[in-house]
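The complex is shown incomplete by one protein chain, all other protein chains being positioned as in the whole.
We call the chains A, B and C, going by the order they appear; numbering starts again at 1 in every chain.
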Amino acid sequence: MCTAITYHTADHYFGRNLDLDFSYNETVTVTPRNYVFPMRKVDDLSTHYAIIGMSTVAGNYPLYYDAVNEKGLAMAGLNFEGNAYYFDDQEGKKNITSFELIPYILGTCQDLAEAKKELSEISISNEAFSKDFPLSTLHWMIADKTGAIVVESMKDGLHVYDNPVGVMTNNPPFPIMKFALNDYFALSAHHKEHTFGPGVELDEYSRGMGGLGLPGDLSSKSRFIRCVFTKFNSQGESDEVSSVNQFLKILYSVEQVKGLCEVTPGKYEYTIYSSCMNQEKGIYYYTTYENSDIHAIDMHKTDLDSSELSVYPLQRQLQIHLDN
Amino acid sequence: MCTAITYHTADHYFGRNLDLDFSYNETVTVTPRNYVFPMRKVDDLSTHYAIIGMSTVAGNYPLYYDAVNEKGLAMAGLNFEGNAYYFDDQEGKKNITSFELIPYILGTCQDLAEAKKELSEISISNEAFSKDFPLSTLHWMIADKTGAIVVESMKDGLHVYDNPVGVMTNNPPFPIMKFALNDYFALSAHHKEHTFGPGVELDEYSRGMGGLGLPGDLSSKSRFIRCVFTKFNSQGESDEVSSVNQFLKILYSVEQVKGLCEVTPGKYEYTIYSSCMNQEKGIYYYTTYENSDIHAIDMHKTDLDSSELSVYPLQRQLQIHLDN
Amino acid sequence: MCTAITYHTADHYFGRNLDLDFSYNETVTVTPRNYVFPMRKVDDLSTHYAIIGMSTVAGNYPLYYDAVNEKGLAMAGLNFEGNAYYFDDQEGKKNITSFELIPYILGTCQDLAEAKKELSEISISNEAFSKDFPLSTLHWMIADKTGAIVVESMKDGLHVYDNPVGVMTNNPPFPIMKFALNDYFALSAHHKEHTFGPGVELDEYSRGMGGLGLPGDLSSKSRFIRCVFTKFNSQGESDEVSSVNQFLKILYSVEQVKGLCEVTPGKYEYTIYSSCMNQEKGIYYYTTYENSDIHAIDMHKTDLDSSELSVYPLQRQLQIHLDN
Partner (left out) sequence: MCTAITYHTADHYFGRNLDLDFSYNETVTVTPRNYVFPMRKVDDLSTHYAIIGMSTVAGNYPLYYDAVNEKGLAMAGLNFEGNAYYFDDQEGKKNITSFELIPYILGTCQDLAEAKKELSEISISNEAFSKDFPLSTLHWMIADKTGAIVVESMKDGLHVYDNPVGVMTNNPPFPIMKFALNDYFALSAHHKEHTFGPGVELDEYSRGMGGLGLPGDLSSKSRFIRCVFTKFNSQGESDEVSSVNQFLKILYSVEQVKGLCEVTPGKYEYTIYSSCMNQEKGIYYYTTYENSDIHAIDMHKTDLDSSELSVYPLQRQLQIHLDN
């Protein structure tokens, strides 16, 4: 399915793996401040914070998967099938459709505090974008430099959870997911004592045995646990290139290699793209499954006061560097 | 530690992750046919098959980590600490030092059958290259298009094992390592039946749950199992670029992210480089931890009849591609 | 901590392991119909269904751990530390203390439907029995021949969950516990297909390998999963002796052997006793850690119209049968 993470060195970073069995012509899309976001149930956003992120543009509308605004607030939608539930219009609530939630939050909120306040007034509407784009069953992670939250709209209402680990995948709902980490409290990236039993002499035959028990499969809970372990033990330099590189390595530790997760007979889910946004600088980095070269688009190199989307098609063609 | 794999689509590929806590100025090195390999205990190789591979060149001598010869025979040495044992000179044997084994085998054998024959006459000598380069404790994987073998010199002699899975990591000795795969016989990249118990209704809440139980840590046995699972279920295209890309993704599934495997307090083992050799074409591809761009050196673009090494320093500088 | 199960062959059975690091002078206690149960917040129960179960009798009051009434409704309280929360008296509710809940439910309800109805009107009161018997932090399983429920009083109120597997241990709350079973959907007591990867030949070197992945430790979630697997795959005869024997074997599969679960330095939790009640016949069977002989007390051999408790001290002295 998908994995989203936060990360920080000198700056703050936010990004995700998109794991699917198909691709929707994704583009890196900059929405400048004066692009009018039409809204289905509330007033249109005629001016708003500028946004850069990955989207499918449909009829000049950017259906964002993950994005960051010019204030450094970042957000991603990930699959939450079987648990996500969207509602009929509710009196006294701002009814925001699932596909509008990223534009609405990133367009109107400059930080997590403002996002939480907005969310307390929001109900996620079950209206689809169009017949061609049916409802996606999503939950969301939102982060700024102060932390991260998880937003889950379920049958019993809209839940907003603090996310102290800054990692989100898919099912189950976040409280159960977070609880699952407890079983791994004794894993370590460091040396561990031999405690099996008094008098039993054992041979630690390999480095890394402190991590034994860490799950390695691609199911959502296993990716969550492995990714949290990787993120919290990772060591990296703080310059921009090293930070982006280390960020992507954390995501690659849960990359879905094509063939390992069959969806329907002969169709496989894999990591379509991996993204990394510098939240302070407004730069969107990405790689695709086919192309491990890191590409970057800087929102500040576009006219952020424009009213027209800037669209950058994904570069999927791997360039091998011939050294002779 | 390390992971080596074989892979084939239209061509055959061989390569490895080098996982260490330090780096030795590695270079991609082509040894042409007429470079004289001095040998400590047997006749020098004054003419031999040309070789391309990763090496540390010390005093104009290429200490190969992994390489392929012009006939498509490939070989890699991986850490085997605590089990590797090299011998005093033995009468009636070809006494080959551990650092000479790759040059000797790749220099004189054109395929696995010839390598096996040579190995039946060889004893691994315990002589070190020099005071500055003490003995490495190694075992080796050798492969051509017909298959792969594992070579382990231990106290009870030199063992040569067929390696039906074409994956090798580190400890324990290969028979125990291979046996460990048995415990995972029921894992799957595909849908599995619900068999927990009659009358127990369970919810398969995520894709990929057929892989539950696959180890995700960085110890040598866990990397071996995860890598075999990834390799044997992976699905890729057969053109050159896709093959190299998929090969590297299999290796990345067991990449060691910096910080996750402490060696001594504050020092961490990580994947220094990942290599992929096209055995038919004699091209050496690699990436480094710092630089995910794929670089390539083609042995056939050098003068293979020369007597001088061609040395290509590793490109460790990541180039981000700015799309705006 | 503890494990409770339901089981049925020709009759229905209910019982539990009591796992603690100390013992409170437990006795099998029959409370006849006319014993007056004093109640703290509601009217005393001057006449009620007769009850047999394990209790500590304090000041002629039976503090029941697990019991069954003459109608076949059975109930057990198990540790739920860190999650159990009892309330100040609540208006419009029947305020029942935690130590009164078993007497109240078993004294007034003849089946699960009646118990559920009562529970919908109950709030668990935080009043302790006495200074010598402080509040236990409990949750409860209740069962009749139609099924089982779990009752958990937590900060957000009183939860009543259907328990389709008829097994309960301790933390976490039942919804999370039940969800944890999902990860074991592919385990089996039967032969499983080899699905690791096409072309990988593996050796199923032992019987029982379909169960690989089943947890074997003594933590509450692991005992829950192992016990559900054991119960739902167990095969037994339906006569009384075989049923009791098989019931106890299911409980023994999660028995806590002394020494394996340290509570405080040098103090170990272990299975103090294991009980099995025939719900139709009103017979209470038990074994203790020290004495594997099965003892039985039949409530119908006492005067159920009495007003005095009948108390049977536990037989902890193992009798070895000398055959020569």
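We take it that a contact is a pair of C-beta atoms (placed from the backbone, for glycine too) under 8 Å apart; a residue touches a chain by one contact, two chains touch by 3 or more.
As the structure is a computational prediction, the values presented were derived from the model and not from experiment.
Considering the full assembly, C:Ser234 is the residue among C:Thr9, C:Ser23, C:Thr56 or C:Ser234 that touches the omitted chain.
The hidden chain makes contact, of the residues C:Thr6, C:Thr137 or C:Gln246, with C:Gln246. Listed residues C:Val42, C:Leu135 or C:Cys261: the one in touch with the omitted chain is C:Cys261. Touching residues on chain A toward the chain that is not drawn are 164-165, 179, 181-190, 192-205, 209-210, 212-213, 228-229, 231-233.
The missing chain lies against chain B, touching residues 172, 175-176, 179, 183, 221.
Residues of chain C in contact with the chain left out of this view: 1, 28, 82, 170-172, 187, 189-191, 203, 205-222, 225-226, 229-230, 233-236, 241-242, 244-246, 248-250, 252-253, 255-263, 268-269, 285, 287, 289-298, 301-302, 310, 312, 315, 318-324.
The working rule: only the chains that are shown with their structure count from here on.
Here the C-alpha atoms of chain B line up with those of chain C after a rotation of 180°, rounded in steps of 5.
Rounded to whole angstrom units, the spacing between the C-alpha centres of chain A and chain C is 44.
Shown for chain C are the residues that touch two or more other chains, namely 179, 183.
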